[in-house]
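The structure appears right after this line, and notes come after that.
All protein chains of the complex are present and in place, except for one that has been dropped.
Then we have chain A:
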């Protein structure tokens, strides 16, 4: 039955309608609409475009966007599919690797070590190998110069098959770090869940949104410091800024709006040629 059928009683209970199917069909429809409208990783655009997303008289947001513009000139949007933190983080980091061979070499070793750690934690060998192979493949294409521009990298990240493999690997790296440091992280998990349960419910599955704990674990595991700018309706006219780990000097910059992460770029004068559009 078509769940959007007009025959459906307006507010009554329709016993002929399978409610589960209707809910799922509606969720799929929303996902499809989002997927058609928003790329996994969008083009770089002027940060001021953000202000057009809020009413002119919405002072709380407009003031904060102006504040944000003092430090950042560009942004890149990501698709809000629950993977946005991982995808934004990975894209922004890989983009920085285009100009930084020593860091790329370091990171290839980190990824290799993570793979071994995951296998030693009991993750199925061949699925881990599978994800690592794809992940390493992209890093290697950066190393060889086959991927040398942001546009080429963006095309790779918009190929859903590859892009999702990269996200999965980063999710697993995060989970591996949480599980290896179980004692420490168990203090941050609410309720009765163990770290292992938390990982299998909230970290490893695709489309599950990220929280502070994911960010702490991923930045610690990869040693890639990130700066997150929180844009919300809170008081004060200034965005709240958090560096992970605390006190680090960030390599990549993200924008957080409740439930979603996008990528930010510093003012091009400060950041030189890397940020040329």
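FYI, contacts are C-beta pairs under 8 Å (C-beta built on N, C-alpha and C of every residue); 3 or more make two chains touch, one makes a residue touch a chain; residues count from 1.
Quick note on the criterion: contacts and distances are computed from a predicted model.
Novice: Can you tell which of "serine C-palmitoyltransferase", "N-terminal E2 ubiquitin-conjugating enzyme", "Vacuolar fusion protein MON1 homolog" or "Dynein regulatory complex subunit 7-like" UniProt lists for the chain that's not drawn?
Specialist: "N-terminal E2 ubiquitin-conjugating enzyme"
Novice: From the list A:161, A:191 or A:259, pick the residue that touches the absent chain.
Specialist: That would be A:161, which touches the missing chain.
Novice: Looking at A:158, A:186, A:200 or A:248, which residue reaches the missing chain?
Specialist: A:200
Novice: In the full complex, which of A:67, A:100 or A:130 touches the chain missing from this view?
Specialist: Once the missing chain is taken into account, the touching residue is A:130.
Novice: Have a look at A:21, A:53, A:101 or A:151 and name the one touching the chain we're not showing.
Specialist: Considering the complete complex, A:21 is the one touching the chain left out.
Novice: Which chain A residues touch the hidden chain?
Specialist: Residues of chain A in contact with the hidden chain: 18, 20-21, 23-24, 123-124, 126-128, 130-131, 161, 164-165, 168, 171-172, 200-201, 204-206.
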